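Pasting in a structure now, in structure tokens, and then I'll have a few things to ask.
Here the complex is missing a single protein chain, while all its other protein chains stay put.
This part shows subunit A:
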């Protein structure tokens, strides 16, 4: 089973992402309401993908990335999903260690495809 962590402070969006990805086989979906919760979950489990919102209370997405150590970042692909869609934001996310970037509003199907791609890539070397 592959594990995906969805981090977003907006209930609705969490639900949207969960529902989008629910049909993926052999994938376990986890959610976190904010950065703090996300960090907690990240420290307990290894995830194959983290879908991370940018603007959140407590800890922002960038701050979460800052808290993750390099090893974890190398092992865990991060998909930054954010309403902050300007180039500067994109660069900042990349610098912080996010490998994938998707601006809001996003297409669930596209997200599904990307997630599928990432997860299958992840599976291959193993």
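We adopt the following convention: a residue touches a chain if its C-beta (ideal position, glycine included) is under 8 Å from a C-beta of that chain, and two chains touch if they have at least 3 such contacts; residues count from 1.
Rule of thumb we're sticking to: contacts and distances are computed from a predicted model.
Peer 1: With one chain of the assembly withheld, which option in "Quinol oxidase subunit 4", "histidine kinase", "TusA-related sulfurtransferase" or "ATP-binding cassette domain-containing protein" matches that chain's UniProt protein name?
Peer 2: Its record in UniProt gives the absent chain the protein name "histidine kinase".
Peer 1: Determine which one of A:56, A:80 or A:98 touches the chain that has been left out.
Peer 2: Selected residue, touching the omitted chain: A:56.
Peer 1: Per the definition of touch given earlier, which of A:2, A:20 or A:76 contacts the omitted chain?
Peer 2: The missing chain is touched by A:20.
Peer 1: Using the document's contact rule, name the residues of subunit A that touch the chain not shown here.
Peer 2: 10, 12-13, 15-16, 19-20, 23, 55-58, 60, 83-86, 103-109
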